[in-house]
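Just one protein chain is left out here, and the rest sit where they should.
Entry: chain A
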Amino acid sequence: MTAEPGKARLSPRKKQRISRGVQYALLVAIVVGVVLYADWPSLAQNFTKLDVAEKALPELFTIALRNTMIYAVGGFVLSFVFGLLLALMRLSTVGPYRWISTIYIEIFRGLPALLIFLMITFLPLALPGFEVPGGTFGQGILGLGLIGSAYQAEVFRAGLQAVPKGQTEAARSLGMSAFRAQLTVVIPQAIRIVIPPTTNQFVSLLKDSSLVFFLGVSGQYVELAKFGNDLASQYANATPILVAGVTYLIVTIPLGYLASRLEHRKGTRR
């Protein structure tokens, strides 16, 4: 860009205008490119075929979404309970508790979720005679719970540490035991603090429930991703995958909004 004659430099306002103009031009160029080069009929044929989409009903909701929710909620409950335990262990004054919890958290946050699900499929081989209770649901929930609890533990730890030390001191000064003070004073406040990140955590688990795919589920146990994939193979058409995707979004987007609303409210209260 060249400066106008007579003026040493562009005014900041003018600079901003030019920069905006360039950004819009770039956007228009990309959109035009996509519109011109995309094969619209083929895309429509493959991703938005209504008669294929109709084949997904009603099982899309009665089986697939229902199962996704079972896996996600089950995994969430497990990770909530186990995560709280891990967080308390991590903050414990007893060294070994801290170490065990730290090691667990580091391992399960460091491994790809997929790998953990693959391992679960090998559990019966590794431990002959052992069976995860609850069959396929049990396996899926266990996998999600193992992963979720590591993340949830860190959420709880941050929440517990965010409660001011004066709260514990006030409770102890009233004669409460350390345990009692945690239970009646610290944990209830920590739970309020962790509601928004925990909601996000649930959204993560909901998406990760698609990994149940790799447990080799079928029939009554399929969740959204597997369900979409199976139908897509059956009709050699990608529409059911898009339908499954939209179904995820119907749940995840409102939850995301809810989380940010809750976060906002937390900021305005107290």
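By our rule, a residue touches a chain if its C-beta (ideal position, glycine included) is under 8 Å from a C-beta of that chain, and two chains touch if they have at least 3 such contacts; residues count from 1.
Keep this in mind: contacts and distances are computed from a predicted model.
**Q** Leaving aside the chains on screen, match the unshown one to its UniProt name from "ABC-type polar-amino-acid transporter", "DNA-binding protein", "Cell division protein FtsX" or "Multiple sugar transport system permease protein".
**A** "ABC-type polar-amino-acid transporter"
**Q** Out of A:R20, A:R109 or A:R180, which touches the unshown chain?
**A** A:R180
**Q** Of the listed residues A:Q189, A:N229 or A:T252, which contacts the missing chain in the full complex?
**A** A:Q189
**Q** Kindly state which of the options A:E54, A:E106, A:E131 or A:E169 is in contact with the chain not pictured.
**A** Result: among the candidates, A:E169 touches the missing chain.
**Q** Under the stated touch rule, tell me which residues of chain A contact the chain that is not displayed.
**A** Residue positions of chain A that touch the missing chain: 164, 166-167, 169-177, 180, 184-185, 188-189, 192, 269-270.
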